[in-house]
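Could you have a look at this structure, given as structure tokens, before my questions?
With one protein chain held back, the other chains of the complex are shown just where they sit.
Order as written gives the chain letters A and B; numbering starts at 1 within each chain.
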Amino acid sequence: MAFNINYRRLVIAAVIIILSPVACNNGTEAPFPSNPITFVVNWPAGGGMDRAGRLVAEYARKRLDVPIAVINVSGAGGATGVRHVAESDPDGYTVGILGASLVASQYINPNANSVDDIDIISFIGPDPAALQVRSDSGINSLEDYVQRAQSGPTPIKNGNDAPGGVSHIAATLLQRLTNIELTLVPYRGYAPTVAAIVSGEVQSSTLPVHQLIDQHEAGDIKILGVMSEERHFMAPDVLTFKEQGIDLVTGDWRAIYLPNNIPEDRHAFLETLFFETISDPEFQEAARQLSFFITPMMAEETKLFVEDFDRSLYPVLLESGLVKARQK
Amino acid sequence: MSENHSRFGPKNQIAAGLFLMLWSVIGWLSLIGSPALWVNEYGVDPGPSLLPIISLTILSLGALALIGTGALQTRVQQHAGTRYWAMQIKGSLMPGLFAISLIIYITLIDVVGFIPMSAIFSITWMYILGVKSGNRTYSSLLPLVAMGAFIGVSLIYFVFLYLIGVPIG
Partner (left out) sequence: MITEFFSIASAVATDPYLLGLSALGTILGILMGCLPGISSTMALAILLPVTYAMSPLAAMVFLMAVFSASVFGGSISAILINIPGTPGAIVTQLEGYAMTKDGRASEALTYSLFSSTIGGIVGLIILMLVAPLVAKAAMQFRSPEFAMTTVFGLTMLAYSTPGSTFRGILSGVVGLLCGMVGFDLVTDVPRFDFGTSALQSGIGLVPLTVGLFGLAEVFRGIEGGVKGARKTPKLGALMPSFEKVRRLWKTILRGSALGAIIGAIPAAGSAIAVAVSYAQEQRFSKRGDKFGTGVPEGLAGPEAANNACVGGALVPLMTLGIPGDTMTAVLMGALLIHGLRPGPMLFAERPDFVASVYVALFLALLLTVVFGFLLVRHFVRLMRTPDHILLVIIAMLCVVGSFAIRNNITDVYIMIAFGVIGYIMNRLDIPVAPLAFGLILGPILEENLRRSLIISDGSWLVFIERPIALTMVVLSVSALVFPLLQRAKTLASNLKR
């Protein structure tokens, strides 16, 4: 027989492992949370959303007696993970992190959940978009850029996401607010866009600040402006668009959410838990190291923010012909 | 395509051609059924239907060529590959059943739970295949199957569900 005596120990070990979760679960009503919490990241492991999610989960874990298991449920531009949370049991044991893609995909993708299908409980922070140009383009300011775009011999080529992606939205908003016409060149994600502007295939890009910060410091790329309320801590010398007279605030952001209909007390517990986690200076320092902007907000404020974002986004999507699922 | 004459029988040519033709028919149907792909408003971008059309054309022509060669060969060598179709279907019976039971297995994992469902699935199939292999008596098969199923299921449980935390079942 192929299976000889050596396997006996392995088998005993396996029995113990299989039986252990059964043994622990003896059904008495304990205060929430008494079981492990599942934390759903709606993008693949290794990306920005994943790193942010894992960091939040790690620090939230320190305030709890139960473990938090981070899982990645990705697909359909982030919509699959949101559906996973929205359809989970409303017992407070499933929490998720999401970003701006939620707002865009509810219009683009007929199968995506809308903002109303979930309950956003706290805001982590924005990841503002910025406008970068190659230094050899001779463009030195936002004003130069707009002028070149309006009167240059050929349109400026801008590297961005596929339609509906954050950097595509930023580029479209930029066109609308400054009355310029760019050639929007689509790339699959941030890394290829970075490669494109570094290699000179495109002249400008609308990526988040940290993507090109090294090249900005080296002088190959110039960041003309940040599309946020305040300047970015990684590039304090770069003016915001508002400071340069253009009211453009956009980019990605990250927030924590639950399925709808969570019992009142658990909802309050989780809202406080994550707000305190994100406000924790130790967490904020760790987040800065990973180049995340942290501006904690409670549920009420976050909802207003998302509504506001929704309102500014809708006309852009409508104009790009991307509103295919729900009308407003 | 002359190279195919020697290697593949005529029925095989036709079967392969039909298989590939099925793909292209499904592809064409889906393409025609998506009006958004035919809107020509993309400017300098050749649009999302260019490559599908090129690929489907190559595939359809290629599939036709295979069927055609097969048909020609059949006329030359009348008796080649008799009972071919029956053999194909008979041979795929067990794998087909296995595929169907896999689908049942993954649907029931959600209801029954991973460990019991995997135990049922693995013991059943290890036993059936063991009987099919035929060089063991029925009674001597049982301990082997039990051991195999136990090691297999606990190994998968340990690595995927316990270590990695895959939320299945």
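The rule is simple: contacts are C-beta pairs under 8 Å (C-beta built on N, C-alpha and C of every residue); 3 or more make two chains touch, one makes a residue touch a chain.
Please read all numbers here as calculations on a predicted model, not as lab measurements.
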**Prompt:** So which shown chains sit in contact with the chain we cannot see?
**Reply:** A, B
**Complete:** Of A:Thr94, A:Asn109 or A:Thr302, the residue touching the omitted chain is A:Asn109
**Request:** Touching the hidden chain in the full complex, which residues of chain A are there? Just list them.
**Result:** 2, 44-47, 50, 71-77, 79-80, 84, 108-111, 154, 157, 162-164, 183, 185-189, 191-192, 194-196, 199-202, 322
**Request:** Mind listing the chain B residues that contact the chain we can't see here?
**Result:** 1-4, 7-8, 12, 15-16, 19-20, 23, 27, 30-31, 34, 36-37, 42-48, 50-52, 55-56, 58-59, 62-63, 65-66, 88, 91-92, 94-95, 98-99, 102-103, 105-106, 118, 121-122, 125-126, 129-130, 132-136, 144-145, 148-149, 151-153, 155-156, 159-160, 163-168
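Here, only the chains that are shown with their structure count from here on.
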**Request:** Compute the distance, rounded to whole Å, between the mean C-alpha positions of chain A and chain B.
**Result:** 38
**Prompt:** Which of the residues in chain A come into contact with chain B in the complex?
**Reply:** 1, 3, 7, 10-11, 14-15, 17-18, 38, 69, 71
**Prompt:** In their shared complex, at which residues does chain B touch chain A?
**Reply:** 115, 144, 147-148, 150-151, 154-155, 157-158, 162, 165-167
